[in-house]
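Note that one protein chain of the assembly has been removed; the remaining protein chains are unaltered in position.
What follows is chain A.
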Amino acid sequence: MSSAIAAKTMTQTWQTLCTRADLVPYSGVAAWMETPEGPAQVAIFYLPGQAQELYAIDHHDPFSGANVIARGIVGDLKGQLVVASPIYKQHFRLEDGQCLEDDSVRLRTWKVSFKGDEVWIEA
């Protein structure tokens, strides 16, 4: 699967992924998503009570090559919300997917939000 940053296209639309009950508070779940560039595995993190409660970030860990990011521990480092890869523990910023340990690595991110109890994503 390509880990290149998906180019924005005109065909981008909002689609529904799952419901609030599928999420795990302060942790992540993985979801399957069809995009114009092909299927993507996305990690959804749910942080109730934070200014932004939902984040969608690539589930693919480029350091191990495995689809595991949703299973990482969520936290904050120096004021930035991050997830630590469960395999080799690199930290990725939830907001933009930037790897804190390696400037050259950045995960894809998507806009995601609640509509009622449903989780919607733009892809």
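Just so it is clear, a contact is a pair of C-beta atoms (placed from the backbone, for glycine too) under 8 Å apart; a residue touches a chain by one contact, two chains touch by 3 or more; residues count from 1.
Basically, contacts and distances are computed from a predicted model.
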UniProt names the one chain left off this complex as which of "Protein lplB", "Nitrite reductase large subunit", "Ammonium transporter" or "ATP synthase subunit c"?
-> "Nitrite reductase large subunit"
May I ask you to list the residues on chain A that touch the chain which is not drawn?
-> 1, 17-18, 22-27, 29-32, 41, 44, 47, 50, 60, 64-68, 71-79, 81-82, 84, 86-91, 101
